[in-house]
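Here's the structure we're looking at; comments come further down.
All protein chains but one are shown in place.
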Amino acid sequence: MKGRSVHFGGGGPKAARTYLFLGLFLIGLVTLLSLLWPFLSPYSPREQALDQGNLPPSLAHYWGTDALGRDLFTRVLYGARLSLGIALGVVLINLALGLPYGAVAGWYGGRVDMYMMGLVDILHGVPSLLYIIFFLVVLGPGLKGIFLTLGLAYWLDLARQVRNQVLSFREAEFVLAARALGLGPVSILWREMLPNMVDPLLVTLVFHIPQAVFLEAFLSYLGLGVTAPRASLGTLLAEGVANMRSAPRELIFPALLVFVIMLGFNFLGEGLRGGGPKAP
Amino acid sequence: MFFFPPWEWWTLSGPALGTRGMLSYLLRRGAGAVLVLWLVVTISFFLMHWLPGGPFTGEKRLPQAIERNLAERYRLGEPILRQYGAFLAHVIRGDLGPSFRYQGRSVNQLLWEAFPVSATVGILALSLALWVGIPLGIRGAVGRGSAGDVFIFFLTGLGMSLPTFVLAPLLLYIFALKLGWLPPALWGGPAHLVLPVLSLAFFPTALITRLVQGSMAAVLAADYLNLARAKGLGEKMVLYRHALPNALVPVLAYLGPLTAGILTGSFVVEGVFALPGLGEYFVNSIYNRDYGVIMGIALFYSALLVAINLAVDLALAYLDPRFTLTGRGEGG
Partner (left out) sequence: MKIRRRAIGFFLLMALVLGCIGCAANRGEEQGVLRYNLGPEPQTLDPALATGEPELTAILACFEGLTRLAPNGEIVPGVAKDWAISPDACTYTFYLREDAKWSNGEPVQAADFVYSWRRVLQPELASPYAYQLYVIENAAAFNSGEITDPELIGVQALDAHTLQVDLEHPTGYFLSLVAFPTYFPVHGPLVGERDGDWWLDPDTYIGNGPFVLKNWVGRQRLSFAPNDKYWDKDKVRLGGLEFVLVEDPATELALFEAGDIHLANHLPAGELRRLKEEGCLRQGGDLAVNYYYINTQAGPLADTRVRRALALAINRRDLVDFVTRGGEDIALALVPPGVEIGGVDFRREGGPYIPDNAGDEARALLAEAGYPRGEGFPLLDLLIPAGGGFSLQAEALQEMWFWELGIELAIRPLEWQTFLTSAAEGDFDLAAVGWNADYIDPNSFLEVFLSQGGNNFSLWQNEEYDGLLAAAQMEVEPARRRELYHRAEELLLGEMPLIPLYFPLRHYLQAEELQDVFLSPLGMVDFKWASLGD
């Protein structure tokens, strides 16, 4: 188990800081770009020039134009804003709902666990498209519906994961020791168990981000998400796929930005984990 | 192998769970499962009937007389509670009723035709994801910071960044049209399976790799592994026999919903590759308000999910002796 810490990373707090810095840098950069696009581009994201559709990249349009002659660079940066918001939202929902829910179920186990996990199964089992259309009818388009859908769907996996881990730690020596010391459930969960499950937890959290970003594209397609002319990275990707063969750049540029964002979150996750194995 | 064989199920006896406890636990979980399924079905049923439209809403609105005839023939005009009762009565007899949309065909028959397709693609994709993801994750955890680790880092990053709705058309374009190596779509021989399986396996592979890597890294540092090493066990033995089972705990948590989801098919993959599977069928049945099919697939999916989750819990109890399924002060 010799971690050859030659390239980047490796174990230890120093590597963690590097990861953290890289992650914060990438996310910060995209956030900054998505907020500062008015200074970087002379175009508005909705401004059309119908006779200049699907142009290749040029000095006038760094990333070319889309089917309606809108500046792709501007649209992608603008779209990143909403997608970053969704990413943030899904992380918060996961942490606010999934983490405590799973912890309670796992801590008490038995019947409590059965009922609580039963509810998770029910929420998993009811077809999401049914309640998505329900929200569509009741709420109309907009962000409310998106976050409600995310709130219904995107903490279930994390809850189950936390519950499993808590169940498996419940009888572990370090927990028994903490209990013998007279620590209460909350401090045991927070101080003893959480550090031991943070690695896979962060992985799950990071993986939920792209799923939520792409789910938004689907919701927008159904009418629940952003409304035109506003765009998100998800909807831009979907548009890009439709034009994939005529104008591949319209797929490549949004995809590139998604990749940068995901890389950023990955680094962030690695950084938060401490950049390597650590003693329990 | 990390999946324990069925004939060993009854030997499951952790410190807190004897065979008797096991049986009563299973019974309780079974009853719970029935309750869960009933609630899923009930919620879905009323939600579905509440949604605007109906199974016979076509491209235009029909004259009222015809709407009436349709409601009469397919008993859609009846009070919703009576329809619900009739549906439950059918379900209890194992009959999911007729499809409204695909006339003359029963939901049972449609499920029976579509599930094997989705399951074939799903099992292959899941096997591929596990087969690639677990060793890759272990490698990544063992060689933290090595070139391999960096490679895995970027590969999984790519796996996360490419949604299926981009990946599937992309693979189709490259391998079927540009290179001409594989058939573009349709259900047929083994060659038809390659692209759907790859598209479907991409994301789970990235996820499993990272999960295994993450939890393995934590497990590798634990004391008991050093103990195992001290006993003179080889590194491979230590990795696969002692570390892996523990590292799989969080993976298994994810595997339940993932397996149920993958086995019942992906709307995108089945749509792009024109596979007659369950996933595309399910989504279309909701757009079409094909009430019978919606309920049938929802019930089928939930039953699968509940069963897999139970299996996962049992697997966890087997893998991790500390894992206790009974609550404090009850059972055991």
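Note that the chains take the letters A and B in the order they are written out, and that residue 1 is the start of every chain.
Simple rule for what comes next: a residue touches a chain if its C-beta (ideal position, glycine included) is under 8 Å from a C-beta of that chain, and two chains touch if they have at least 3 such contacts.
The structure displayed is predicted, hence computed values, not measured ones.
Screening B:238, B:272 or B:319 for touch with the missing chain picks out B:272.
Check A:31, A:48 or A:128 against the missing chain and you find that the one touching it is A:48.
Of the candidate positions A:26, A:72, A:104 or A:133, contact with the hidden chain is made by A:133. When the missing chain is restored to the complex, the residue among B:46, B:131 or B:154 that touches it is B:131. Of the residues in chain B, those that touch the hidden partner chain are 51-54, 56-66, 68-70, 72-74, 101-105, 110, 113-114, 116-117, 120, 123-124, 127-128, 131, 135, 169, 172-173, 176-177, 180, 183-193, 236, 240, 271-274, 276, 280-281, 284, 287, 289.
Listed here are the chain A residues that touch the chain not shown: 46-48, 50-51, 53-54, 67-69, 133, 136-137, 140-141, 220-223, 227-229, 242-246.
The rule is short, and it goes like this: only the chains that are shown with their structure count from here on.
The centroid of the Cα atoms in chain A and the matching centroid in chain B are 21 Å apart. Residue ranges of chain A in contact with chain B, taken from their complex: 1, 3-11, 15, 108-115, 117-118, 121-122, 124-127, 129-131, 133-134, 137, 156-157, 160-161, 163-165, 167-172, 196-197, 199-204, 206-207, 209-210, 214, 217, 234, 237-238, 240-241, 244-245, 251, 255, 258-259, 261-263, 266, 270, 273, 276-280. Touching chain A in their complex are the following residues of chain B: 15-16, 28-29, 32, 35-37, 39-40, 43-44, 47-48, 50-52, 141-147, 149-150, 153-154, 156-158, 160-163, 165-166, 169-170, 173, 206-207, 210-211, 213-215, 217-218, 220-222, 235, 249-254, 256-257, 260, 282-283, 286, 294, 297-298, 301-302, 305-306, 309, 316, 320, 322-328, 330-331.
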